[in-house]
Structures are given as structure tokens and as C-alpha cells.
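One protein chain is absent from this view; the other protein chains keep their places.
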């Protein structure tokens, strides 16, 4: 078995290729920094392992996701490297390739995005490129799968050359420095010294750390200093070492590229620039974004999603329920079993499943956003606003991903370079309304705000973002002071999403929701039903005397000032910590109704519209779900920040709902 | 200064030494160094970022960083 690592610049199609070669489905999107951790897959031959890594421009990391790659190089075993190049950006991509060749592991190059290069009038002589680098170069189009089989064969078959590791001459001073380090390290390490030395001179902190475990710090510092001084004397310039190294590489690359490519000018303005003129327009940028969001919610909650959910609801409460009833009667089931299944499981699980169409529509739009290239534009458009609260535009990407699920949103914060902004993004992403909160809104807007469904839901999403921005301002003024914020973002060309990829991505997100309904929501429904069925006085008690009512009743008075002091409301809030959808199944079981429509009728008796809005706002903010909390802990590595993320959310949710409910009442709303 | 160019204008980068070191590193990573030719694609309002193109690659940077990058009009 071999370990083969996929490595290349961000957004060059590594994960697309990974999916093609291993037949799995990993997260693909058209912006830089989609993959933020190492992913392992098995080749279709069933033997070798392919390892997908985050995209990096060089092996000297700036952000956490890039650090994953450097770490991998230093600490983990691999036999071969599969370097993916973007054929339309060859110069920039080759900087990384040169570093890989310096490393001296067996390398194969996959030349991707040949279709894009061709459209830009770039012709690449593959044989020449291969010859000047000394490694195999295979053309592929990862998106369509063209050339993937050949590449797989090439990679998994026997031995592969390591290429030329001395393509660049870095000048006397640096070369002498490399030799000196070689003498010092002789025989002590397994990594190639030339590579280590160059990374050290470039200022790679991971490599420096690694070397410090072998050599005394002073010796390393001294070496770097003497090389810097020599270099500056020799060249008679003040350039830092990393700039010199970069320039030398650029010169070598220029030679390679000009020999291997020909470019015809085509004067046509690319479509992507025309689109950009509109979506990043001075005045239209943010309005366009909001309109797009509004249309998305109209489709999800009104035009398309609502009728679909309704149809599903009538199927579940009609034919399915009667079918189950008949089957249970035929099997001779007792009333206990019948109640358990119909009032517990069908009500609880069905209550969540009803919203599957709406969830899928939302995921479809999120996938569209991710795949088209609009994501990075949104970050650009939002940067001014984010800057004023101490964040940068890039932080908006994790937040947008958080609209689907907070967990990957928090992971995506790894691409943010400065630790302070990254921490803030991690803390604030849970305020983004994830898809699991959507059923709650759908239920309540259906009951109370029939006329303005989409507008009310949009207001909640915007509320989440606005609160996040306000808190960012507060945090950056109090808890997390200092550090300047930086913002440089790569804007990929727009790509027309393919139907198949779009469907895969939507399905991959949506199936988790369905699966969760079949597992956790199922189990939760059974538990909730039992708690509602039994009480201190025995079983089959009236619901108001059940354990559930008892439990909810303890906390109910706390929620009275914010409009929903019933035991039902507080009981469902409890389950919401485990998973937000559970709120809906709990309500379905508690209110004990056959279908969504009658639940909405019943809710009208327990809530006023104002209380309903207050409840939705509370659900939006009150606590990150268990999985999110665990991810926050994993990503921050700090118990204190994790506890803080829960505590501040509770406080903010309570205060905001109080303002909404009491303020609304003062204004004479009901 | 790059930040002074208007939409559609082109320039060649003369000096990026005074830009923030993070920004400089990223620009280098993206293949923008002294000598590269850039073209301003659009400028966002209220002092927002600028979008520039170089070798078919678009990037966004903040106006205040762009103002620290010396360019020569071409």
C-alpha cells in the first residue's frame, strides 16, 4: 500500500480530482480554501491511499489550513506526491512545484484546467514541460473526468522519478548557507537538507520549530543572520531572504514557462468580467446580494418549498398513518405500541421530515453560491462593512457556509490568517441560522405570518448577521484588542455549475438531514414520548402531569417575560441543544396533533404573533448545538472560549427576545 | 499609487516594500511582485476594497494597502 498526497495551489481542482480518483464525495467549491483539513480516500484499485490536502501557494504557511500541509510534510509518511497545476496560472503554480522538487520525493504532475487555459489562448507543450522539470506530466480535466484513469494508472504504477532538485541556483550566500546547514545536520534527520534550509531562510515557522528540536536555537539564528548579511553584501541590496528566494524562483520559472507555452492574444472580454461589473458594482453590490437572498427565501418558503412540504405533510398524515395503523392492528399491537409509534415516532420524525423539500431547496442555493464563484465576491463586497467591526471580508465565507451547517462554517475559519479574527469568526458563526433551525421558522411563519413568510424569515437571517457584526465590534473593542486586520482575496473566475456536481453537493448536504431524522430524531422522539407518557403518578397520565411537563415547568417562569412561559416551550428548548430540529419533533409530540396544519392551528392558541417572533429570535441565537460546541472546542483548543460561546449566546438571546417582546408590547403589538 | 488608479486603468508595480508584510506575502503568493502589470477592475464604495487583475487572475485588496503600493501608469 502506498500513501499518495495531493498537493497544489488553492482552487486548482485537487478535491475534484480526489473525488474522481477515489469515487468519494468531498466538498468542492469555487473559491480558495474549501478544503481545510486532511482527507483520506482509497484509490479505485482498492489498494493505495490518496490524501487530499488544503491548497497552498508555498510550503511556508500563513494560515492554519496551510499549516496542515507543512505539518503533513514534516511529520507524516507518504510515498509519492501528486502535484496539481492550474494550466491557466502556470507561473504562480510552479513556485510550489519547485519547492516540492527541492523536497525530493517522487512527484507526478497533473496539469488541470486545460479547458480554461485553452479558452484563454494558452497552449502548453506538455512534453517540454515534463522534460524541463524532469517529472511526468499528465493532462487532466478533473471536472469532467477526462484523463483521470490514465493519471490513476500513472500514479499507482511502480516507481516514479523525483525530478530535478537543483533547477534554481540561489546565489553564493544562500547556497553556502545550505552547505553549512548540511554539515551541521549530517546524518541526523530524514528530511532533505536543501529543502529544510531554503524553508528556514524563507522564514517557515514550522520548519524552524522542527529544526529547533535538533539544533540549538542560537545556532539557527546565527546561520540565518550570517546568510542574510552575506546576501545583502553580495547583492548590495536590502532585500530580505524570502524575497531573494522568491525572485530566483520566478526567474527559473520564467524560463521554463516561456519555453513550454505559447499564448495567442484574444481580445474578447471574458464573460466573468462582465458579470463582475454588475455584482461588484459600486452601488448595486450589497442590494444584489440581498435580493438574491430574498429570492432564495421566497422559493424556499413560499413559491416552491411550501407547496411541496404541504403535499408531503398530507401524505405522511394521510396514507402513511392509516397504513401504519392498519398494519399494527393486523399484527395485534397493544395500545402502548400503537401510541408509541403513531404519537411518538410518526409525529416526531414525520414532523421533521416534512421540511425535507425546503431544506433541499436551501442547500441547492448554497451549493449554487459555492460552485459559481460568487462566494469570494460576497467577501469582497462585504469587506468594508466587516472592516468597520474589526473583521475582514473573508470572515463572511464561514458565516455563509454556516447557513447550511455551523460545523463546516467554523472549520472554514481556518483560512483566516490572523488568530484574533479567526477566533472571532469561530465565536460568531453559530449566530448564523443553520438549516436545522429552518423547520422552526417554517412552522411558525406558516402559523402566524402567512402573508410575509419570506420577509419574516429573511429578517431572522439578517438579524443573526447584524447581531454577529455588533458583537464583533464589541469583542474587538474589549476582549480581543490589538492586531491589525489584513485582507487579500483571490477572486476565481465564474464557472457555470454543472448539473451533476450541483446535485451531488446538494444531496451530500441534504442526506445528512434525512439520516439524522432516521437516527437521532427517531431516538429523541421515543424518549420525549416516554417522558410525556409517564409521570410521577404512573404511566399514561395526562400530558400536563408528565415528567416532561414537570421538567419544563421548572424553567417556564424564566421565559414568561419573553413571551413563552409554557412548559411546552421550555421542554422543546432543552432538546434543541442536542440538535435544533429536535425542537420541532418535541413540539409535534407535545401538542399531539396528526399533521403540520393542525399543529399550526393549535400554536395560534398558545402564542401571539409577537411571542412567536420572540420565540424564533430566541431559537436563532440561544445556544450552539452539541456538535457545534464540540467543534468550537476542537478548533479553539480552549475550554474558556467554548464556555464563553455558550454563555454569551444565551445572554444575547434572552436580552434580544426581551427587547422584542416587551418593546413590541409597549408599541401596542400583540 | 495603485489606490489612485481609476477603474480600467493599467499600471506596473514599482515597489511594494511599504505594504503590510502579510499583504506583501499574499501578493507574492498570487504572483504579483515588482514588475507585474496590473489593471484595476473595480473599486467598491465608501473606501472599500479594490479589485485588480494581473495575468488573468483577479484579486481584492483593501484601498489603504493599495495606497501603499507604488505603480507606474502604462
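The letters A and B name the chains in turn, as written, and every chain counts its residues from 1.
In this section, a residue touches a chain if its C-beta (ideal position, glycine included) is under 8 Å from a C-beta of that chain, and two chains touch if they have at least 3 such contacts.
Keep this in mind: contacts and distances are computed from a predicted model.
Chemist: Can you match the unshown chain of the complex to its UniProt protein name from these: "sn-glycerol-3-phosphate ABC transporter ATP-binding protein UgpC", "Heme-copper oxidase subunit III", "FeoB-associated Cys-rich membrane protein" or "Electron transfer flavoprotein alpha subunit"?
Modeler: When "sn-glycerol-3-phosphate ABC transporter ATP-binding protein UgpC", "Heme-copper oxidase subunit III", "FeoB-associated Cys-rich membrane protein" or "Electron transfer flavoprotein alpha subunit" are compared with UniProt, the left-out chain turns out to be "FeoB-associated Cys-rich membrane protein".
Chemist: Report, in label order, the displayed chains that the undisplayed chain touches.
Modeler: Displayed chains contacted by the hidden chain, ordered by label: A.
Chemist: Touching the absent chain in the whole complex: find that residue among A:263, A:477 or A:515.
Modeler: A:515
Chemist: Looking at the whole complex, which of A:435, A:585, A:614 or A:657 touches the chain that is not displayed?
Modeler: Checking each option in A:435, A:585, A:614 or A:657, the one touching the absent chain turns out to be A:435.
Chemist: For the chain left out of this view, which of A:68, A:240 or A:395 touches it?
Modeler: A:68
Chemist: Which of A:126, A:527, A:543 or A:646 touches the chain that is not shown?
Modeler: Of the listed residues, the one touching the omitted chain is A:527.
Chemist: In the complete complex, the non-displayed chain touches which residues of subunit A?
Modeler: 24-27, 37-40, 64, 67-68, 71-72, 75, 206, 209, 331-334, 336-337, 340-341, 345, 401, 404-408, 411, 434-436, 505, 508-509, 512-513, 515-516, 519-520, 522-524, 526-527, 578-579, 581, 625-628, 630-631, 633-635, 637
One rule holds for everything that comes next: only the chains that are shown with their structure count from here on.
Chemist: In the complex, go through subunit A and note every residue touching subunit B.
Modeler: 57-58, 62, 88-89, 91-92, 95, 120, 242-243, 246-247, 250, 273, 276-277, 280-283, 285, 376, 379-381, 383-384, 387, 393, 417-418, 484, 486-491, 493
Chemist: Where on subunit B is subunit A touching in the complex?
Modeler: Those in contact with subunit A are residues 20, 22-23, 25-31, 33, 41-49, 51, 55-62, 65.
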